[in-house]
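Have a look at the structure below, then the notes.
For this depiction, one protein chain was excluded, whereas all remaining protein chains were kept in their positions.
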Amino acid sequence: MKEKSTLETAQEVEVEVMRKFSVEEVFKETPDTYTLLLKPLDKKDYSFVPGQFNMLYAFGVGEVPISLSGDPDEKYLIAHTIRVVGAVTNALVNARKPKFIGLRGPFGNGWPLEKTKGKDVIIVAGGIGLAPLRPAIYYILKHRKEYGRFFFLYGARTPNDLLYKKELKEWKSRFDMDAFITVDAGDEKWTGNIGVVTTLFKHIKLDPNNTYAFVCGPEIMMKFTVLELRNQGLTDDKIYISMERNMKCGMGLCGRCQFGPYFVCKNGPIFSMDQINRFFGRREV
Amino acid sequence: MVGKIPKIAVYKFASCDGCQLSIVDLEDELLEINQKFEIAYFMEVTRAAKRGPYDVGLVEGSISTPHAIELIKSIRKDCKTLVAIGACATAGGIQALRNWANVEEFSKYVYAKPEYIQTLEKSSPISEYVQVDFELRGCPVNKYQLLEVLSAFLAGRKPNIPTYSLCIECKRKGNVCVTVAKSVPCLGPVVQAGCGALCPAYSRGCYGCFGPMESPNVKSLASKFIELGMDKKDVILNFRGFTGWSKEFREVDVLIEG
Partner (left out) sequence: MLSQQKLYFALDAEAFGNFIDVLKDLGYTVYGPAEKDGAIVFEILDSIKQMPRGLYDEQSPGRYRLTKKDNQRYFGYVVGPQSPKYVLYSPQHLLFKVRKDGRTFIPQPDGKKIAIIGLRPCDLKAIEILDNVLLKGPYKSNAYEAIRKDALFIAVNCVEPGNNCFCTSMNTGPFAQSGYDISITELLMNGSHVFILETMTNKGTEIVSRLKCRNATEEELNVVSKLMEDAKNKIRKKLDVENLKDDLYRNIEHPNWNEINNKCLACGNCTLVCPTCFCSSVFDSSSLSMDVAERWRVWDSCFSIDYSYIHGGSIRQSIMSRYRHWLMHKLATWVDQFGTFGCVGCGRCITWCPVGIDIVEEASKVRD
């Protein structure tokens, strides 16, 4: 609980500490996950690189880090895919006009899309972990000729939990990428793969010297995916994962997002496995 | 909550009324509370009572009679959100000291006709009998924490009620640790913050009215007290105060012996 501060009587000045966005559209992706399209109220453009995140604020409720999940070329309509797990996320997806969403960011680094040009890329996503990878997929598809082979493996708990269903369909039908989708448990309509995402590796054969992997999902899923990638001969410097830790400030000041020697907010959230293999997968680090 | 004023009900079980008085003690905010909530049932304040259901129920006191069990069950049905307030409602209160003794014996000495007394063997927190949505600690509760719970309810957010140790609050305040500097046994390291570190600010040890913190190491602190020269009996009594019946403090005797 806060104490009364002398600062409360100090003079205050108006400073813009967050940009204000309006909610243009809300798509329901799964029973508990929504994609929000946000428009800047200041009409200034917004740019980010795939893999970065924003701190989103719901007035009077709180602030949470959320990955950018839209097209990096779209400057006036930015997408966030939000799973409702608490009060703030609940308030964010329910924000209606004329309310605003406060936004600070973008924070963090991005997927290594430049250095992987000319190489094969494999993207492996689990559950809502697809959200921070979607901008990278958009980018690669838009610059398709600059990359080698492109693999995409995606797993979710059930068919209902798959994000971006329309796009998944489109990606699966493309000839310039190899997309595989699986669910842990199917339903009566599901005719696709069943099993965790690592079971999809049997469908592909990676060129270990020429392939980079981008991975995002629950930590346990990433742990086993990394093992599969190593099995296929990828070295740790070619495996990139997106980490999650508690984050309050996004600016490297509150200290809470530390993971080994790294601050996930400013050194990450994306790390190559050779940066973090000393700590990754160890309990309670 | 837009467009509708939430109805609030305040109940009392075995307790001293101090927590209810903390609501009344929110003098500067009372008018606003009355605007933002409809105070529908609050016997301590007014005999005028409106029927349920209620949006928020604040429950003071412990459950100590068969009648109270029935009542709390019906209250649970009446209240969408149920908040237990104070040490009695969250840990059984000081009256839970009888949980280690024979209540019939007590009745004989206290009441002229003990056969008229219907009581349970144990004084228990509300959560023993019904699902509680939030527990606000303290003997009495901190009125600003209470205000925070109400504000958070209106905003639809999680209340900023930390569950870490009292030490964190005490150090932030700039108090000098009474255990380290004066060898005063203080429960602060195993007790939840929230009171504003009142007792240590007056150079006395915390006696635990906010109950156990999120991960209390009762055994280690009890050993420290023994090291400071307390005998085991006193260590046990030290933990058996206002929140002695809380799950984490209840078995301090076993922890010391084991």
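Order as written gives the chain letters A and B; numbering starts at 1 within each chain.
One rule holds in what follows: a residue touches a chain if its C-beta (ideal position, glycine included) is under 8 Å from a C-beta of that chain, and two chains touch if they have at least 3 such contacts.
From a predicted model like this one, the values you see are computed outputs, not experimental measurements.
The shown chains contacted by the absent chain are A, B, with contact judged over the whole complex. Of the listed positions A:Lys43, A:Lys166 or A:Arg282, the one in contact with the omitted chain in the full complex is A:Arg282.
Across B:Asp55, B:Glu148 or B:Glu248, the single residue that touches the chain missing here is B:Glu148.
Screening A:Tyr34, A:Phe48, A:Phe100 or A:Phe214 for touch with the missing chain picks out A:Phe100.
From the options B:Ala40, B:Cys167 or B:Cys195, the residue with contact to the chain not on display is B:Cys167. On the side of chain B, touch with the chain left out of the figure occurs at residues 29, 32-33, 36, 147-148, 150-152, 154-155, 157, 160, 162-165, 167-168, 171-183, 186, 188-190, 203, 213-217, 219-221, 223-224.
Contact between chain A and the absent chain runs through residues 2-3, 5, 7-8, 10-18, 20, 41, 57, 59-63, 83, 85-86, 100, 102, 244-246, 248-249, 251-256, 258, 260-263, 266, 278-279, 282-285.
Keep in mind that, in the parts below, only the chains that are shown with their structure count from here on.
Chain A and chain B, compared by their mean Cα positions, are separated by 42 Å.
Listing the residues of chain A that touch chain B in their complex gives 1-3, 60-62, 86-88, 90-91.
Against chain A, the residues of chain B that register as touching in their complex are 142, 144-145, 148, 155-158, 160-162, 169, 172-173, 193-194, 196.
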